[in-house]
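Note that one protein chain is taken out, while the other chains of the complex remain in position.
Note that the chains take the letters A and B in the order they are written out, and that residue 1 is the start of every chain.
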Amino acid sequence: MSRIGVFICHCGENIGSVVDCPRVAATLAEHPGVAFATDYKYMCSDPGQNLIKQAIDDHKLTGVVVSACSPRMHEPTFRNAVAEKGLNPFLCEMANIREHCSWVHTDNEAATIKAIELVRLMVEKVKSNEALEPIHVPITKRALVIGGGIAGIQAALDIANAGNEVVIVEREPSIGGHMLQLSETFPTLDCSQCILTPKMVDIARHPLITLHTWSEVEKVDGYIGNFEVTVRKKARSVDLDKCTGCGACMQKCPSRKILSEFNAGVTVPDPENPKKRLGYRTAIYTPCPQAVPNKPVIDREHCLKFTKGKCGVCAKVCPTNAIDYEQEDELITEKVGAVVVATGYQVWSVAEAAKDYPYIGYGEYGYGTHPDIINGLQFERLLSASGPTAGRVVRPSDGKVPQTVVFLSCVGSRDNEKGFTYCSKICCMYLSKHAMLYKHKVHEGQAYNFYMDLRAGGKTYDEFSRRTIEEDGCIYLRGRVSRIYPRGDHLVVQGADTLSNAQVEVEADLVVLATAIIAQPDAEALAQKLRVAYDKDHFFAEAHPKLRPVESQTAGIFFAGTCQGPKDIPETVAQASGAAAKVSALFSADELEREPMVAHVHRAPPPVYSHCFGCFFCERVCPYGAIEREELRDRKGNLIKTVAKVNEGLCAGCGLCAASCRANAITLRGFNDEQLFAVVNAIGEQ
Amino acid sequence: MELGYYPGCALKAHATALEFGASTEASLAALGVELKEVPDWNCCGASAGHMTNSALTRALNVRNLALAEAAGMAEILSPCPLCAKELAIANLEVNEDPALLKAAEDACEMTYKGTSRPITLIEFLHNNRDMVAEHIKTKLPAIKVACYYGCLHTRPSLAMGFDNTEQPVTMDELCRLLGLETVEWSHKTECCGAGFTMSKPTVVARLTGRILSAAAAAGAEAVVVSCPMCHANLDMRQAEAAKDAAVDLHLPILYLSQVLGLALDLTPKTLSLGTHFVDTTEIVARLRGEPLPVATTEAAGADGAEQE
Partner (left out) sequence: MKLELSRAQVNSEWKREVERRLGREVSACYQCGKCSAGCPVAYEMFHPIHAMMRLVQLGRKDEALRSRSQWVCVGCEACSERCPKDVDPARLMTVLREMAQEEGCVNADESDIYDFHQSFLSSLKMFGRVYEMGLVSHYKLKSPIKRGPQDMITGLQMMRRGKPGFLPHRVQNVAAIRRIYERTKLQKPADDRDSD
């Protein structure tokens, strides 16, 4: 016999100003099966919760319906409250009379009647609710960090320092990411490599961290606490155990004209020999001298041994015989309990053939074909002491020091027509930095910056940008640039200064474009492997933009850094530590409690064994890959039939399988047929 | 093959661009294309129309499109890109908005179902470049030319989008197909000043000065165009352009249809190569592989037209 308690919340004025709550309570008090009904101003408050608890005791309630806001707000609150009194929390449900009623209607009378109806339906459902127990899932206390840039490095260090094992998978031969390519960072002008490399070394030395470089995530199976990740360790062609990092192979490698990814593809004439250029790399290479691990890989696409069967010099000069041309990719499996995605960004190219995105490039800037029109990352490499010029700013075309440099903001960003709609956030700051550093290196040079807005919102950021203007003489022109074209040895930049109401033409020696920060080219593919959400620009989608920035919507997977959206280094590090904290919290228990509202395939007595007849339509429709196949065998081991089985850890309780099962063999716990039909049948009854 | 043909006033009526009309018709005939004029076509409105009264322009051009449609022409060759643009925009607008279609139909008393479309000379030749290649009789020598598209061949890209808007290549490809060497230069799609040639010639002088200096700086020995206004401004106004830009200019301005015709072995007279302002005798001789005429022709800018 049901004894349901009904509690109508006013939610201050939110519900109370539209719905006549006392009347709803009074009406429900008369409903069969309701033992107690009342209304109160704020049910989620302590007194409100105490009201429920007291009623459970006084009226020996067998179920509770709280009519208030959306269950997404306070379902856990009320369930915890009833659990304290020994009532199974899944016998407590919420009827949403706020988002579904008072907030969307203006006719108070009709809204009140609707509220009564909504509560009544929920009472009928609760009469059929089952007491459910949470599912306990073991946790593997190891974390996987995908990406070894500053985000991945920080997250890994924080998780490891909290006492848990970490595996880092990094695609490049070395960790460090884009931060390793920078010269100095704003607003402190710290040398980027100097502040990053100690952390990189910490990673290498940390007893709890396993580092896989030149590796990629191939497949992700499993669920929170129990992921099984297949990692492809690409063939380096170098035996890591034997290699000492002496560098003899790189010195002797004859393929010396490969564009270096670490130098962002920029090369300059060799001042000693104008016929040659600097900035390339060899086929066997480490990206830079501070690489971790400081052991090379062979780029098989450019190595003579692999393309033509010739050479082999590196093997000959290697003192420890570490070269192994026969090495193959290796697939390994890592079992982890949580994943932190820290895969970073790429810098957009204005070239027409930017095929990864459906954007048409900037023909008005020459499609990136002119050597003296470079992007921000390439300029960083020129400024960097580890770059092709050891920090001298020169023109890639002829190696001369540019006397006039023009910087352009927002190339591809905030451009609905030819680029990306969003703001890339860091360009205003890094262009200020570039202009400042240029002036520090070329004292008689003149810098111009065509900008739209100056976004300098961080700590001491605004003061930093003002220094560029007030102390380093950079002229900031407020307007976009329409066209850049070569004239003789120079580049004509045709822009605007809306502050002067004028078209502005500047003859430049070098032009630096702050191109958009975009998602990695394979971000979509990775998101699909991980089954995480991503947005139209392929940045990964956080669970809530304000309050849950480092969690994904998929349990156990967290984000850190620019893979979630453009941001600067301080924000990246903060997010990385945040994600690490979430992971540590996850690992602080030995078992994970998960909600029991999962699907379940019925079994039956022999000879039926199961109403499931093995069509596996549920497997096809399940977005979480939670349907497994189970072989039913008799005592002798003969196969009877293969039926579907729900992996309760992966199941998110969406109910698609239950809806699509043709044999009606699947039930979603908490939403079984009896409950749902009770609600449906109650609609329209007085 | 048959092709609908909308010559426009510049090529046919008042014919300040008689060279363009004559050379286009002759070259296409040599390619085996029979041009059928849109019956009773009217002026497209040109700059005056589209700048001062968009409803008038739309109605004038829906009339042209309806006439072409009634004559069964799916494609209408419009060598002048301004005519092509006006027809194309009218087409786009009335196809998207039934209210605009109705207003235009009411104004011009015709019905239009939307089945015709204009095509520029460059687009037509490029689409049929295999046919062009087959018909070449004498490949032209590798003289350096700057292909000048003007502002109309690539803008607005919704209406005129068959080539890359900022860095078009189709006319360059055609010229190279004919044997010429094309230069990379910076002012391919910059406006020449268009209809201001009489009403504000200082603007034309400034704009063409920039264009021609850039062409000369890129090493071009001639400029190839496919627009009567561009031709008039670059050719007829070259002296003013040179003065405004303070450079020496001797750049013959040739129509694409003229260089095409030369490769098809048509005579300079058929192609009206004798009526340009900037003397073309020398360049034509070089293009035809003939010995250069003995020193009577003056430098460009003077009225050195030789009637052949």
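The rule is short, and it goes like this: a residue touches a chain if its C-beta (ideal position, glycine included) is under 8 Å from a C-beta of that chain, and two chains touch if they have at least 3 such contacts.
Remember, predicted model here, so these are calculated numbers, not experimental data.
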Touching partners, among the displayed chains, of the absent chain | A, B
Which of A:134, A:458, A:479 or A:570 touches the missing chain? It is A:479
Which residue from A:346, A:494 or A:642 sits in contact with the chain not drawn here?
-> A:494
Residue of B:3, B:169 or B:203 touching the missing chain in the full complex = B:203
Touching residues on chain B - with respect to the absent chain = 9, 12-18, 40-43, 45-56, 58-60, 63, 106-109, 151-152, 155-157, 165, 189-191, 193-196, 198-201, 203, 206-207, 210, 236, 275, 277, 303, 305
Extract the touching residues of chain A with respect to the undisplayed chain.
-> 364, 410, 414-419, 452, 478-483, 494-498, 501-504
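Everything below uses one rule, namely that only the chains that are shown with their structure count from here on.
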Touching chain B in the complex, chain A uses residues 352, 362-364, 366-367, 485-488, 492
Per the touch rule above, chain B residues touching chain A in the complex are 164-167, 186-187, 214, 217
